[in-house]
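Just one protein chain is left out here, and the rest sit where they should.
After this line comes chain A, so read on.
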Amino acid sequence: MVNRKKISIFDVVNYVMLTMLCVTTLYPVLYVLFASISDPALFQAHRGVLLKPLGFTIEAYRLVMKTPAVTTGYLNTLFYVIVGTSINLFMTSLGAYVLAQKDLYLGKILTLIVIFTMQFSGGLIPTYWVVSSLLGTSRLTLLLPTAITTTNLIIMRTSFAAIPSSLMESAKIDGASEVHVLTKIILPLVKPTIAVMALYYGVAHWNQWFQALIYLRDRDFFPLQLFLREIVLQSRLDEANMGIDIDVSADIGQIIKYATIMVSIIPVFCIYPFIQKFFVKGVMIGAIKG
């Protein structure tokens, strides 16, 4: 492209617009952050835009950390993310490996069976019926029904298929089993794809709430997002506390809401810089279909 040094009006307008976009994108999150560390009484009295924390206290965070709902939710979410993503990666690479076989006689039919589900599904109610009658209200309802995301399976298959088949053939001639070929040759070669898949699946588990809402009954199994919904959207702090004695005045109740939101998004932001380099790759391989 042409490198003119002159700064035109267009450039100025463009930079201003983009800066404004960044500010509007960031501000809601900053507002929550500022509010969460503000002095409850000062915040309650405040009206209008918040440009910095009003006073400083981490009392709300201390209370949040003592809230059983948050700690239980956190541990459960960690469980769902770790176990769920492991199941996802295992099943997805298994399926991708089979579908990437070029000389498999039934390969086309298997691919068709898989692709068909991208366009047709039973819908909410029949899926609910099948899942709940098979798995009841156990933790498995959040792990098994989402074991494979078909889009991700296709992405992985595409990246497996890009590996020269001579590599696998020579390994097989040397006596390597299929499992060996998959785990020792293919998977190490597609590490970046695996990382992207882990990112997609992991974030999906972290943010998951709807399935938890419809399948789970036992509060001990609830993920963080479901408790978050109670605390933030339904303002049911007392119930979320499960009868634990924390003296929650109206002032701090408001602040606790913000602290809870922060607690749920901070881990994602902490790993954000490390995963950012995978974004472009993830979206691009996602765009390649078939």
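Here, contacts are C-beta pairs under 8 Å (C-beta built on N, C-alpha and C of every residue); 3 or more make two chains touch, one makes a residue touch a chain; residues count from 1.
FYI, contacts and distances are computed from a predicted model.
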item: Candidate names "Cysteine desulfurase", "Nitrite reductase small subunit NirD", "Sugar ABC transporter permease" or "Glutamate mutase sigma subunit"; UniProt protein name, chain not shown; value: "Sugar ABC transporter permease"
item: Residue of A:58, A:75, A:124 or A:162 touching the missing chain in the full complex; value: A:124
item: Among A:42, A:113 or A:161, residue touching the chain not depicted; value: A:113
item: Touch list for chain A against the chain that is not drawn; value: 1-3, 8, 10-11, 14-15, 17-18, 21-22, 24-26, 28-29, 31-32, 47-50, 91, 94-95, 97-98, 101, 104-106, 110, 113-114, 117, 119-131, 134, 144-145, 147-148, 177-179, 203, 206-207, 209-210, 214, 225, 228-229, 232-233, 257, 261, 264-265, 268-269, 272, 276, 279-280, 283-284, 287
